[in-house]
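One structure coming up, written as structure tokens, with questions to follow.
Of the protein chains in this complex, all but one are displayed in their positions.
Residue numbering begins at 1 within each chain, and the chains themselves are lettered A and B in the order written.
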Amino acid sequence: MSDTTIPGTSGSPGTPRARHARHAKSPAQPARDPRSPKGPGPQDAKPAGLWSDAWHDLRRRPLFIASAVLICVILLMAAVPQLFTSVDPYDAAGCRLGDARQAPSSGHWFGTDSQGCDTFARTVYGTRVSLLVGLSATLVTTLVGGLLGLVAGFRGGWPDALLSRVAEIFFAVPSVLGALLILAVFRTGTMWTVMLALAMLAWPMTFRIMRAAVITAKGQDYVIAARALGASGGRLMFRHILPNSIASVIVVATVNLGVFIAAEAGLSFLGVGVQSPSISWGLMIADARPRFLEAASPLLFPAAFLSLTVLAFIMLGDAVRDALDPKLR
Amino acid sequence: MAATGSPILEVRDLVKHFPMTRGVLVRKQIGAIRAVDGVSFDLRRGETLGIVGESGCGKSTLAKLLMGLERPTSGSVRIKGREIADAKESELKRVRRTIQLVMQDPYTSLNPRMTVGDIVGEPYEIHPEAAPKGDRRRRVQALLELVGLNPDHISRYPHQFSGGQRQRIGIARGLALQPEILVCDEPVSALDVSIQAQVINLLARLQRELGLAYVFIAHDLSVVRHISDRVGVMYLGKMVELGRDAEIYGQPAHPYTQALLSAAPVPDPEGRERRRRIVLQGDPPSPASPPSGCRFRTRCWKAQEICAQQEPPLQLRPGTWHESACHFAEVYDAMRSF
Partner (left out) sequence: MTSTPPLPAWGTGGGENEPLLTVEDLHVEFTTRQGVVKAVNGVSYALRAGETLAVLGESGSGKSVTAQAIMGILDTPPARIPKGRVRFRGTDLLRLSEDARSQFRGRRISMIFQDALSALNPVFTVGSQIGEMFQVHQGVSRRDAERRAVELMDRVRIPGARQRLHDYPHQFSGGMRQRIMIAMAIALDPEVLIADEPTTALDVTVQAQIMELLAEVQRESGMGLILITHDLGVVADVADKIVVMYGGRVVENAPVHDVYRSPAHPYTRGLLESVPRIDRKGRELYAIAGMPPNLLDMPPGCAFAPRCPYRQDNCVTDPVPLYRIGATRGSACHYWREVLDGGHG
């Protein structure tokens, strides 16, 4: 049986330090794993990290590419609406009451609303407010909730107790009522006040999800192993715990984005959100609702844009989450 | 390599109690889990000390205490003469270059979102003085080769490896800082039998080549016997017997050790009908409320009055050549029938 036991251990002993550098050329098992899904791939040779590998992977996902293209178009629409339509809906002269509630035609692709304004132009121009509210509220929610959740979950003790109680208080406020209250304080609704109201009410959810994920990750063996190596708190948090707890937050963020855009619509509908003459999808839907049966297109088109945008971000979130999990690659 | 010289690890009267609290706002301590309750031993350079015991005996807490991952309630842990029980974080960090850890579960002890290169190289990022930046990649590859892995797999993720290979990655990480002591907490118990032998042989080879000292914690008596020079047996937070492997396995003096040895199955059916077994009754008591006196007395067939009143210290006893903690210590070859 000697031919199969580990050879190569008969070398003369040196000092412990020196011997570390020497290679024992005697793997007891073939190092190449026949079970690993890929052979030695091209990226085996160069150093890689989670994020660069994720990016490498993302670029090859059709789901990611489709959603990214869609989001680019939407962003462009928000930034430079003039590119998409020559009609300026903010110019009241463009609307003719005589053309009210027309069906889609070559002149008005999406028809006109009850004021006789071009629905396509309004939908395109509405992108900016809807997207800004949705994105900024998502960003604030995710950053605030995520960061506080990370700290609370990682530190535990009184910071956790304090933050959790505060989050619970916000949780207990019914969201519509809460938003109404907050917006009433500001009197005039702008997209920034709407954003603030939404973020204030939504962060506790992200906080709780992050906190739970962090507490789970904190107890994992690899975190203990890193502690045994002497890793600092920051390293533990950002190198080990965050990458392993971020997936659920990404999912919540993409869902939140859709919820926020829809909520902006709801608040505008209730009259405390963005006010006319600003244009947002929410406002358009609210305006078109009473006469939906006579003219559906002023409601359907902004609603379709809203759904498409939300869908694009949810797909993006899914793709990013999968790409950040090496096991799913 | 034979154990030589002065101890590099000295543990004295080590105690760790985990408080049990009740109440949400005002926390009140209602008791304590006495996970480790007065353990002392030495470890010499190049030596392997095996620690055996069943679940709940405190052996994993002991590993954490040795690693400075838990602060002891009292007692002392000295590594190369340096006290770590009450050391500052910065001091502890320096000590970590001397003592490192290999964990049990190769599936949870590696960060799934880091590449193997990052995992094995992380010690150098935490201790930048240990290796110059330009040299780290080469060192990581050398480490992978040392533990029998393909150094080209540096960019792979843990899930692309089998359990045995993952355990090798964990060992490579533990070796990166060139420690002198490796604390192995059940390093092979999650592996299949055929893979277990590979990892045990690897640990043995590394010890010979690098002059490492091991604290080898396991519940598997055969594995511990195979790799250890000396063995300590733990029961409910106490060391009940400590001696050279031949003494513990050949002439156990503590009834618990005898029962443990006699209960361990032997992979040989010859003469099994004649084999006599000490089968203990019941389960170990809770470490939250250990019995008075000797902790083993509730399951011991030798227990008498004195066992409930007086706790037997770990010491040399008449007729034995190694330390045991039993008032009625008596050598009995639990395995003579094998």
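One rule holds for everything that comes next: a residue touches a chain if its C-beta (ideal position, glycine included) is under 8 Å from a C-beta of that chain, and two chains touch if they have at least 3 such contacts.
Being a predicted model, the structure only gives us computed values, none of them experimental.
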### Summary
Cross-chain touch to the chain not pictured, restricted to B:L9, B:C184, B:A259 or B:C300, is B:A259
### Task
Decide which residue listed in B:S40, B:T98 or B:N201 touches the omitted chain of the complex.
B:N201
#### Entry: Where the unshown chain meets chain B, residue by residue
54-55, 162, 164-165, 192-198, 200-201, 204, 219-223, 225-227, 245-246, 249, 259-261, 263-270, 272, 277, 279-283, 335, 338
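The working rule: only the chains that are shown with their structure count from here on.
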### Task
Go ahead and note the Å separation of the Cα centroids belonging to chain A and chain B.
45
### Message
If we count contacts the way the header does, which residues on chain B are in touch with chain A in the complex?
### Response
1, 67, 69, 92-93, 96, 100-101, 103-105, 108-115, 117-118, 122-123, 125-127, 137, 142, 144-146, 148-150, 152-157, 159-162, 164-165, 170, 173, 175, 177-178, 180, 198, 201-202, 205, 208-212
#### Entry: chain A - residues contacting chain B, complex
5-6, 9, 11, 13, 16-17, 19-29, 31-33, 35-38, 40, 43-50, 53, 220-222, 224-232, 235, 239-240, 243-244, 324-327
